[in-house]
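In this view, the complex is presented without one of its protein chains, the others remaining in place.
In this document, chain identifiers A and B correspond to the written order of the chains, with residue numbering beginning at 1 in each.
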Amino acid sequence: MPNTTLRFENLRRRFGRLSVLEGVSGEVAPGQALLVTGPNGSGKSTLLRCLAGLLSPEKGTIEYREDEKVLETEERRRRVGYVAPDLALYSELTVAENLEFFARIRRTGPERGFEVLDRLGLPTDRMAGALSSGMRQRLRWAWALLHRPQVLLLDEPFQNLDAGGEQGTRALLLEHLDRGGLAVVANPSNLEIDRVAGHLDLGR
Amino acid sequence: MLQVTSTSAAETALPLRFTWLSEVVAVFVKDWRCEFRTRYALNTLALFAFTTMVVVSISLGPIGIDRARGTKVLPVLLWVILLFSVAAGLPRAFVQEEESQTATALRLSATPSALFCGKLLYCLTLVGALELLVTPVFVTLMNLEVVSPALLAGTLAAGGYGLAVGSTLVAAIIAQARTKGTLFSVLAFPVLLPLLLLVVELTFNAVAGGGGGVALSQLLLYDASVTVAGLMLFPVVWNP
Partner (left out) sequence: MKTISAWLLWLWVSLVIVGAFYYAPLAEGFQGGSSRILFFHVPMAWASFAGFIAAAVWSVRYLMTRDLRHDRSAYVAVQLGLVFGVLATITGAIWARIEWGAYWNWDPRQTSILISLLFYGAYLALRGAVEDPEKRARLSAAYAILGLVVTPFLYWIMPRLTFSLHPEPVVNAEGKPKMQSEILQVLMASGIGFTALFFWLHNLQTRIQALAERKSAAREQGYGS
């Protein structure tokens, strides 16, 4: 995997009158995970959305670098995998159809997605709309890893997962870090890993 | 703007097996697959179009409208029906993505130009289906004699394209706003007005006899302009 690094500085983001992110900075090297903690409403999800490119910060910079070269938006998109509670896939399509569609969109094959689903134990012929919350979370993981990203942005990644699911996804995260990928994890909930780039506490 | 992107293997870890075009087709297929399973857009379009046609037909009276007046008024009515049906059923192409929160996944995975073209293709086929449904019924119901069916077909094709491309872009814009229902009509109608004037004139010529003339080339130019504007503006609208 190429050496992708992430650095963000002085991020500021407001919603109307509410200042959600103020002067937030951080840096993550390959093979490391940045753990983001803080109470509800402290801006963890907002930070991850900014890092994913779903939201633009009013001030500050976000830089993904690969071998010293700063990545453009298109390249960023190809390298980032994102898991979040509000991420939904098409409920009128089956799990398999969803993965195949998004694989096509990312111009790759769906094999990796099916592989992850297999490991996490999710059948592929069910309608995505008919999944339980735990199964939906597994599908999110499969979707995030579909294109073999170098960066994982995880917002409450173990939400709704039972013990087996949590174990499986944790293992996937560790493998990702082992391969030299980096991760930013919000609400890590007892995530004990030694490859920690740092703790970012957004609480005040 | 329309380019097939391919990246050398050294640039990225994942294999780019497919092209821009296959992405467009994937979006198109996905939209139709979802549509067939819910039938929402087709039902809305068909229901709206037929209801409006019935209202128009009944309002004109049981005997219908005499030929002289009919030639002037009926082309307008046909396009009003098409326009309003499109406004009722088309915005869903983008609004649905935002409302069901699948837009996030799309934003993170799709190439904007491919997404726009895929959605455009989907909207085109919806408009085409609408026209195929509405026009024969309308012509029959109103006893409309068409002197030049070829011109009518051409107008429906080029005009339908214009409706689709303008509506797709405006739908993308309003999908991210509140009060999406009325906002679409408010934003789309000024944009579609030149189109409407041109297609009414051409339809009138098709019915009464008369060539396409300069109006046809203006219509094609309009279609081209809005397409280019759409391709350039969509990434701005779609990405933060």
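In the analysis below, a residue touches a chain if its C-beta (ideal position, glycine included) is under 8 Å from a C-beta of that chain, and two chains touch if they have at least 3 such contacts.
Quick caveat, the model's predicted, so the values are computed rather than measured.
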{"item": "Partner chains on view for the chain not depicted", "value": "A, B"}
{"item": "Hidden-chain contact residue, picked from the options B:Val29, B:Val80, B:Ala157 or B:Val191", "value": "B:Val191"}
{"item": "Among B:Phe18, B:Phe48 or B:Tyr222, the residue in touch with the chain that has been omitted", "value": "B:Tyr222"}
{"item": "Interface residues of chain B (partner: the chain not displayed)", "value": "169-170, 173-174, 176-179, 183, 186-187, 189-191, 193-194, 197-198, 201, 214-215, 218, 221-222, 225-226, 229, 233, 236-237, 240"}
{"item": "Contact footprint on chain A, counting only the chain that is left out", "value": "15-17, 19, 56, 58"}
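The criterion applied here is as follows: only the chains that are shown with their structure count from here on.
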{"item": "Centroid spacing, where centroids are CA-atom means, of chain A and chain B in whole angstrom", "value": "36"}
{"item": "Residue numbers on chain A that touch chain B, as the complex places them", "value": "1-2, 52-56, 73-75, 77-80, 82, 84, 86-93, 97, 101-102, 104-109, 143, 147-148, 150"}
{"item": "Residues on chain B engaged by chain A in the complex (per definition of touch)", "value": "11-19, 22-23, 26-27, 30, 33-34, 37-38, 100-102, 104-111, 114, 239-240"}
